[in-house]
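Missing here: one protein chain of the complex. Every other protein chain is in place.
This part shows subunit A:
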């Protein structure tokens, strides 16, 4: 178990910087998820931790020891690969025993550890099989088993469940999280799926184009995104963005749009002090309430474009003058396309971003 620190870490491939000046401090026992779209540098980051890629600049520390120049085998990490990377010519037992064998453990202990890990992952009955005789989910368990047979300082999981079907993925999310809590080992988990990061991690590092955008708990990242990019990437359905004019009447600052004019709360107005012109308003589909009758409070008026029933929820797409926004509502909602509808905004949960830089005002 170890604390992992990234100190001004860069990864360059020729002139292209895949990871730019990364600084993360991940305390011992933390489940850190590195989240971002493909090509954001998250895999490069993980491979630098594993020792599979050189670190172009900066340092990575385990506890207080700099590990930049150690070979993978001397870093004492265990990794689960996206495509599992099982050894096709070895049985499940031999696959899981490999790390122990390479470290010169005696046969009895290897057998104990492998059996124990297999039991934990419920693959005890598969030990004699070969990888090609296993289903995707089983392969993935074997790959995890190979990682947990020893007690490494650090687990590195590289999109381990990306190739499983949706149902199994949901199941494995819970299992991996439970396993990490039980073993208490520090975990770095790379994923492009914000749902995985949100549901499993203690800390999420959101990356985009090689840069760390935000580091925080899932709650912080969801509720207080630092910029429009993070706000748009995290959350499903995605946040709605509308370009609004700032208008000042007497002492009240409002966001104006062809479809609405809504006043900011005093503390929010404070955040926007000195700003003029346009801002990007962001509001999540679940911070909007839709109704077919005009409520008393100020609302956004629009018309229903399409409704999507998702079982327990319904997503309504609403057509505004220059954009469409999505609203999450109860499945009982009865509006039909073309009808006028009214959206009230939970103003504790809306955001304003700079139109140019995307930086969040609140």
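Convention: a contact is a pair of C-beta atoms (placed from the backbone, for glycine too) under 8 Å apart; a residue touches a chain by one contact, two chains touch by 3 or more; residues count from 1.
The definition used in the following text is that contacts and distances are computed from a predicted model.
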Per UniProt, and picking from "AzlD domain-containing protein", "Carbohydrate ABC transporter permease", "SufE protein" or "Thiosulfate oxidation carrier complex protein SoxZ", the hidden chain is "Carbohydrate ABC transporter permease"
Check each of A:65, A:89 or A:181 against the chain that is not shown and name the one that touches it.
-> A:89
Looking beyond the chains shown, say which of A:146, A:192 or A:280 touches the absent one.
-> A:146
Residue of A:77, A:148 or A:221 in touch with the missing chain, whole complex considered = A:77
On subunit A, the omitted chain is touched by residues 50-52, 71-73, 77-79, 81-83, 85-89, 98-99, 102-103, 146, 156
